[in-house]
Structures are given as structure tokens and as C-alpha cells.
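Below is one structure. I have some questions about it.
Left out: one protein chain. Kept in place: all the others.
All chains are identified by letter, namely A and B, in their written order; residue positions are counted from 1 within each chain.
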Amino acid sequence: MAFAFAQFLTGLASASWLFLVAAGLTIVFGVTRVVNFAHGSLYMLGAYIAYSLTGMLSLGGFWLAVPIAAVTVGLLGVVLEMTVLRRLYGAPELFQLLATFGVVLIVKDVALTLFGPVDLFGPRAPGLTGAVRIFGEPIPEYDLFMIGAGITVLAIIWLLFNRTRFGILVRAATEDAGMVAALGVDSGRIFTLSFFIGSTLAGLAGALQVPREPVTLLMDLNVIAEAFVVVVIGGMGSVFGAFIAAILIGQLKAFGILVLPESTLVVAFLAMTVVLALRPNGLFGRAASGPPPAAEIAPPENLGRFGRPAAIALLISLALLPLVAEPFILVLCVDIMTLALFAAGLRLMTGPGGMISFGHAAFFGLGAYAAAATAKAGLGMVAGLAAAPLAAGLGAIVIGWLCVRSSGVYLAMLTLAAAQILWSAAVQWNWLTGGDDGVLGIWPDRWATGPVAYYYLTLAVSGAGMWLLIRLAEAPFGYMLRAGRDAPARARALGIDQRRLKWLAFTAAGIAAGLAGGLAAFAKGNVFPDVLSIPKSVDGLLAILLGGLHAPAGPVIGAAIYAALENILSRLDHWRALLGLSIVGLAVFAPGGVGGWISKRLRHRSRP
Amino acid sequence: MTAILEARQLRKVFGVTPAVDDVDFSIDAGTRTALIGPNGAGKSTLFELLGGGLSADSGHIAFNGADITAWPPMRRAQAGIARTFQIAAVFRSMTALENVQTALLATVPGGGGLRAASSAFKGEAEALLDTVGIAAAMESAVTDLAYGDVKRLELAMALAGNPRLLLLDEPTAGMAAAERRRIMERATGIAVARGIALLFTEHDMDTVFGFADRVMVMHEGKIVADGAPGDVRADPLVRRIYLGADADA
Partner (left out) sequence: MLEVQGLAAGYGAAAVIAGIDLALSDDDALTLIGRNGAGKSTAIKAIMGVNRPTAGSIAFQGRRIDGKGARAAALAGIAYVPEDRRIFQDLSVAENLEAGRKPGPAATTWTAARVFELFPEIARRRHAPAGTLSGGEKQMLAIGRALMGNPVLLLLDEPSEGLAPVVVDRLADVLLELRRDGIAILLSEQSRRLATRVSERVMVLETGRIVFSGTFADLDADPGIALRYLGV
């Protein structure tokens, strides 16, 4: 009993910390509708700054460092808002996620340069180093302080947003900033101020965490996943929801660790999945009101009458390539073609389907592991390449059924959860996946061995897959899918079953990803858990962003550019920051992608 | 004449106040009924109950002989209930023609395989656009259409499924007087020619009394008057709660 109560208090303390991070994230989303992946980076900076200041300040030490760090991070947040985020208000969520992900990369590189790669251990909080005994169990004083801090912050935020004129104007500006301006209010300042509040909370949470855990470069992505889970469970934009969700997750972690150590994130993701299955907009969230942003419902940007000749020319040149190219070029091309197939499926669900996936690697990985398992069972490559899309397709049917009930960021988070759960399964189920050691020695059949043969095989398979996906988008299926995206109520009133169509699109995207995963497995000869990781999902999204979300040819163009970009950047110092900068620049300045740009040019030309 | 639609004791409560309060009525095939009433009387709510966007708390709806009370909007659409929205809803990534083609494709069970949608139902779609009078704007993106033309397009899409009942929520709101008359002439003309029952709400009295052959008046969730346009116009209660002093002006 006493032990359970102590465990409960530990859970509350970590819930408080989680709430501080999530509150800032949910405020920023609630006000600006921007899904800020860089929130975790602000949190990390708060910790680094507080750590450094504690060392520098002789007087006041830690307790003076905390508020200074929080406000400094708040001001950095203002800079971020004014330079990047302000340009993304009203942009599709995909662009916001990617651009802020770019900021994550930049901040990480900057932090590495300024603070070094080693973990930093901060001092305990002066004055709160002891423990009090409750029911005979020792409870750290600092834990009790954290609980108090969380409740205080909740009270202040709640009063600020619900009981003041500022709060009313913030919520009004969230819905319609232009109208707020027409009432004589400076809506830009309201957004900046809200972002300041959100960032300050991130900084505060980071600073307060210094006595509890080492300051490392991994803090940003570690915390953001958990913070997203809390925000999504609570309902995006709901501070009170975030508080309840933080307590839920805090307790699940405190008690779950007794049952299932090492899998706290999986427990959190499972909780989120259950909540969203019951309430597709989280506990206290509301369905998005108003139409989707104009950029999300653009018509397909195809090449018009140039499309067919361009496709044939590309196919012929790719078929002739082995006559002139070095083997390593062919290997690179196999990479590009698998990425293009992966991205083409993703584009079908993201473009015409209007669904963002942040965990599409789930299906790539399922395909790769299914191919590996089949090959290891001695059934050969052809069976492996059949098993890959089959396994991924079955996975997509199950996961998709759950996902298509939600939309927007909720859907993106569900896909992310699916991928992360599969990823930890791959790491832990040694008997099936070999864990971190992976599955090695997966080789193609004799006839397909060697760079040239495998190149032709990949060209044929991924080419056929992409052709099918493009046809699907142009068939009645694609039109009705777009109809559901453009005007859901209208589509329903015409008898279109939007959910079923989205489910089918999700499954098609999963099958394509699985096939790509299978092809990649036989190309590399091995499969590691990173086929299921976040960076793998981001690869596909970046290929779409580069190629153009609404361009059927986008995935091919995007995959090629992305491979080239990665090839060049990875040889440079600070490649991470450079990659981040390019992503931010693309999302902000070239949201149509290269495919969109070409399409506009051609249409301009071919007008009579 | 046979009733195509019958509502029995239909009720919908928001919080504690009933928006639709035990409403009974029936609509005959081939008639044109206007539903009027003060703001907040429950007209749009009743429309949502009929279209399936909201589900009733109690009561029954029969359409064409079948009890459709529990049917989702998609199934009602397939059975022959079509509607337009107060703020016209069309597919903004498509041309006018593609909008109607998509509406027609939605009537085909199973979709239609991998053949290109751009050539499906082209003739039928063109004919529908011609019926509502915007054949000339066929290839325009809907974002370039004038407001009245978007409303006409929506009407064409609603007609695609060969409906038996057409629900129009404030079809002429925001339209200039001349355009009002033209679109209502089209809509009623088509309805008469095809034997479609028309049920519409409206706050423009010229439209109501010019195009309806029956007027129902809702007030605080109940139907308080129902009859020929002339009789309803003369009803003292209706004048007081809705029409105002200079009703015949």
C-alpha cells in the first residue's frame, strides 16, 4: 500500500514534468495550428542553458538559472516564430511537420557545436536535496516540488486562456486572424506572444529536468514523442486535456515499469491507440472546423500531353542505362527506385487521400522483414517478394482500419505509433528479427544476382507498381477519393463512402511500401530495425515534398533529387544543419516541389 | 397522390431545448414545398434529420415505403434523397465537368475499375450541366466560377443520382434578385419534368410565394401552419412571428 502510494507520487512527478512540456506544445498548436516538432529542441536548449548557467552563476545558482533559461528559450521561440513558423500558418500539416523537423536537425547541430557530445550531469536542486517520509516510504522533495509546479502552471494557463480578454482574443485569432485584425486587434502579436508562452514552458520543463536526468543531445526527440502522445490523448489544443493525459501516461509509466520494464514508450503509444480508437479527436479535442487549407486540395499537377512521352523516354533511358553506367550507379538507382515506389504509395494517400502518415516505415519494414523471413525459410526470392507486399498489405488493413477513423495530426500520430511499436518489437523479438543484429544474408535467386540483373528486376517491379498507383489516382477511385478530401459532407450526400476509400488508399500505400521494403531487403542482403524507424518515414515524406505533393511524377523526381542531395550533403561538415536548412527552405519557399513547378511551366506553355 | 416522404413524431433535442419537437408531416411525389419560419425555428435541423447528417432522438422517417430512420447519409443518397448545402459544397480541386462526373461515378456500385475517370459519363455530365444552364463553363475550375454558377453546379450534382426527393437549404441566399428567379425556375422546372419532390427553406418571400405550391411554417421546433401559400400568407400567427407588418408589400 505504502509502496503503491510512493509509486503513485513518482508517477505524478513525472506527469507534472510531462505536462509542462506538453502544455507548451498544445498551446502552440491550439493557437497557431502549427504542429511544432521543434518543441523538443526548445526543451533540450532549456536544459543545456540551465546547466551552463548553474555553473556560471555563483549567486542564486540553479534557482536563478531556471527562470533565465526559460525566458531565454521563450525568446528563441519568438525568433523561430518570426523567421519560420509565421510563413507556415495555413500550410498543410505535412509541410509544418517537415519544416519543424528541419529545425530539429539545425538545433541539434548547433547544440553539438556549443555544448559538445558528452552527457552532462547537473547538480541536485539546492534546498530540495532530501526526502520526506510518507507512509514510511521516502519521497524526494524535488518530486513534491514538481507536482506543485505542474498544478500551478495548469491553474495559471487555465485562468489566462479562459478568464481574460487576452485568452478570448487568442482563441479568436486561432480561428480567424484576419477577422480579429478587422476588430482592431494586433493578431500577429497575439501569435508571437502565445508562441513565447509555449516556448517558455518548454524551456522551463527542460531546466527543471536538469537535477533529474543528464543533459544529452537525445533529449529533443525522446521528449517530443512522449509529448505528442500526451497532446494527442488530451485532444490537440486542450491544456486541461494535456493535464489529464499527462497523469494517465505518468501513472502508466510508474506502474507499467513494474510489469513491463524497457517499454514505457510502447505502453504510452498503446494507450494513445486505445484512446483514439474510442475518441478519434482525443479526450477533449474537437473535430477541425472549416475547410482544409487550399494548398491541400490542389488539382493533380500532371504533365498533360507530355506525360506519356516523358514516361516512355524515362523508361527507355533507364533500360539502356546498364550499357553505359558503372555498377555503383546501378546500385544507387536501385535505391532511388525503391524509394520512389515507397513514396508513390505515400503520395496516393497523402495527396488525393489527404492523409498524412508519419510512420509509413511500418509497412516498408513489414515488407522487408517478411521478405527476410521467407528467404531464411528457404523459400527463395520470388516467394519473398510476394510475401513482402502481402504482409505489409495485411498490416495496412489492420492499422488502416484504426487510422482512417481519425484525420489530420491524429492520423499522423497513429501511424507514428504503429511504426514505433513495430520498431520496438523488431528490436526486442530476437528470435524472429535478430534484434539489433538484424537478419543477414538475404540474397536474390541466382538469375537475379549481380548489379545489372537486380537493377532490371527492380526497374520492372517498381515501374509496374508505380504505373498501377498512377492509374489508380486517375481512375474513378482516385476521383472519389479526392471528392471525400475536398468536401466530405458533399461526398457523403452523393453516397460516397469516404472512410472505405481512405482505407483502400491506405492499404494500397501499405502494399507499395511493403514491396519497396522487400526489394530493398534483397538489394542490401540484410534487414535491421532501422527499416522501421522515423528517419525512414521521413525519407518518403521528403521525396514527396521535393517532387511535389500533387504531382503524380513527383515521387520519381523527388526520390532522385533526395538521393543526390543526401549523397552530397553527407560528405560535408555540419551536414545535419545543412539538410535541416534545405528542408526548411523547401517547405517555406517551394511548397509545390519540383514536379509542381514543372507542371505549371508546361501548362503555361501548352495553353493555346 | 402518394407520399414519398413521411415523418412521424420526429424529435431532436440539443441540451435541454428541442430544436425539432415531435414533428409530423408528409411530402407527396412531384410537389414543391417551402419550409419557412423564424431564425432558430429548427428548419436546418429538420433538414439534417432528413438527409441523415444528424440522427433523430425519437420518431420515424419513411422514404418511398422504407423506414430510413437509422440509415446513414450515404445510404439515403443511394435510395434517392439528394440535397444542396446552404453554403454550396463542391469539389474544389476539379473542373465543373469533373464534379458532375464524380457525382455520376458515385452512383455506380464498385466504382468502375482502372479505366480513366476523365472519359466516364462525359455525355451524361454534359447534359446535366446543360440542364442547369452552365454548359459553357464546363471546363472551368470551380474556383473560377461565379457564385450563382457554383450553386447551379451543386444542383447538377444533386440531380446526378436521379433523386426522388431534393432538399434545398436556402438555395437562393446571397443571390441577386434576377439570379434568384432564374435558378428557382430551373430547379422547379427540372423537378416538375422528372417528378421529383422538392422541399426547400428560404427567407426570401418572393421565392417562397413564387415557387412553392405548399408552405409549412416552423416555430420553436413545431409546425405551426401548413397549407396553400395564400392561406399561410394570411395567417395572423405567421404574420406576427415571421412575415412582419408589410407582408404583402
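Operating definition for what follows: a residue touches a chain if its C-beta (ideal position, glycine included) is under 8 Å from a C-beta of that chain, and two chains touch if they have at least 3 such contacts.
As the structure is a computational prediction, the values presented were derived from the model and not from experiment.
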Of A:G136, A:G184 or A:G378, which sits in contact with the chain we cannot see?
A:G184
Missing-chain contact, candidates A:I68, A:M82, A:L120 or A:L169, resolves to A:L169
So that we can see where the missing chain sits, which residues of subunit A does it touch?
165, 168-169, 171-172, 174-176, 178-187, 286, 289-290
Could you pull out which residues of subunit B are in touch with the chain that's been left out?
14, 37-41, 43-44, 86-87, 146-148, 170, 173-179, 181, 203-205, 241-245, 247
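Here, only the chains that are shown with their structure count from here on.
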Approximate Å spacing (C-alpha centroids) for the pair subunit A, subunit B
42
Residues of subunit A that touch subunit B when the two form their complex:
294, 297-300, 468, 471-472, 474-480, 482-483, 485-487, 489-497
Seen from subunit B, its contact residues with subunit A in the complex are 51, 53, 72-75, 77-78, 82-83, 85, 89-94, 98, 101-103, 105-108, 111-118, 120, 141, 154, 157-158, 160-161
